[in-house]
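Below you'll find the structure, written out as structure tokens, and then a few comments.
Of the protein chains in this complex, all but one are displayed in their positions.
So that you can tell them apart, the chains are marked A and B in the order they are listed, and the count of residues begins at 1 in each.
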Amino acid sequence: MKMTYVALKSLFSSPATANYPAEPKTYYPGTRGHIVLEVSTCTLCKICEIRCPTGAIQVDREGKAWSIERMKCIQCGFCVDSCPRKCLSNDPQYTSPASEKITDRLDVPYEPPKRKPKPETPPA
Amino acid sequence: MSGWLSAILYILLAPVAGGLIAGIDRKLTARMQRRIGPPIFQPFYDLFKLIDKENVIVNLYQNLYLTGFLVFNIVAGTLFFAGGDLLLVIFALALSGIFLVLGAASATSPYSHIGAERELIQMMACEPMLLIAAMGLYLLPHSFQVRDILAVDKPLFLYLPGILFGLLYILTIKLRKSPFDLSTSHHAHQEIVKGITTEFSGPALAVVELAHWYETILILGMIYLFFAWNPWVAVPATIGLYLAEILVDNTNARLTWRWTVTSSWLIAAVAGAGNLIVLFYFLKAGF
Partner (left out) sequence: MSNRTIIPFGPQHPVLPEPIHLDLVVEDERVIEAIPSFGFIHRGLERLVEKKDFQEFTFVAERVCGICSFIHGMGYCQAVERVMGITLPPRADYLRTFWAELSRIHSHLLWMGLVADAFGFENLFMNSWRIRENILDIVEETTGGRVIFGAAKIGGTRRDVTNDKLKEIGRTLKTIEAELHAITDVFEQDYSVQQRLRGIGILSREDAFDLGAVGPTLRGSGEPMDARCEGYAAYRDIEVEPIVESDCDSYARCMVRIREIYQSFDIIRQVLCRMPDGETEIKVKGYPNGEHFARLEQPRGEVLYYVKGNGTKHLDRFRVRTPTFANIPPLLKMLQGCDLPDVPVIVLTIDPCISCAER
């Protein structure tokens, strides 16, 4: 009898589910969706590469690029925590499903400081 | 003549109506579970997709048996809607069930074997009540012909409340709804996977689905008989009782086969046979 009440009440209330792909899900601001790099402040210090538990991040100092294998990343946010320049962040949007492994490669316009001691090079 | 017309209409329209009913059933079930649920036409999409799939069979006889299942389901329904003999309808229905059991038992999977065993147990649980229902319907018009039963201008359900209740009880088994979805259920989360239909796939499964739609319409027709004296009552009553079946499906756990057999025989003996005996003596006394 208890269940009849639950079933009938459910029948006359609005569904709790959403018509998902048609109605996009709203995420919380703190959701760890995917990693975003702010290229202008990145110094290619490689700490994220070392810290990443799955080895998804590759930093190429010569080629001046930062790349992430989206399918390898587990969204733990450890790189975000350990980034000394705070240029990494978590975006609430999940990585979209794909049939092949995507690697995102971002060019980082960072100029390493010259030998002469001088304040930080302004980002290009 | 009109009997044959309705029989032809049954053969042509029952799949459409049965599929629609299945779609509405799924939608309502979903809403009772606070889900949005599939579109109403989803069963048809499923059917067409199943037909499109590759025909994988375990042995040669499997599809033959399944065709038997479908054909005798249609035969039973055609006989019923042509106004034929109710007993023959029940026997044809039982025969179609046997074909399904044979089809499942011809595969080697232990799941489908146990499903087949359970289907037999379910048929054993259903048959006494179905026969009692036929006898009950016989008493007023003194005929097993459906067209004679339809012609009775008395509200049969008032004469046969126990039998109607017993019939509804076993229809839960026939419609494969909780709490009696033992041999197979609409979702595969069961200890015997999908039971009797485990080994059927693609077009074979489409045949099972189609036969099930024919069966649903036949079952609704049987419920209709009890209210047939006035169509304005009969149609809402049939719909209402089907909705009640959906509600029961959604408010019960799956029970065991022991419970199923014991309870359905008990109800057949008490409500069904009791009703039959009382009615018999009432009619004899001239009420």
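Structure notes:
Everything below uses one rule, namely that a contact is a pair of C-beta atoms (placed from the backbone, for glycine too) under 8 Å apart; a residue touches a chain by one contact, two chains touch by 3 or more.
Small disclaimer: the values here were computed from a predicted structure and weren't measured.
Think of the hidden chain as still there; on chain A it touches residues 2-3, 5-7, 9-10, 16, 27-28, 30-32, 51, 53, 74-78, 81, 90. Interface residues of chain B facing the missing partner chain: 29, 32-35, 110-111, 113-114, 178-179, 181-182, 185, 187-193, 250-257, 259.
As a convention for this text, only the chains that are shown with their structure count from here on.
Per the touch definition, chain A reaches chain B in the complex via residues 3-4, 6-8, 10-11, 13, 15-19.
On chain B, the positions that touch chain A within their shared complex are 28, 30-37, 247, 250-252.
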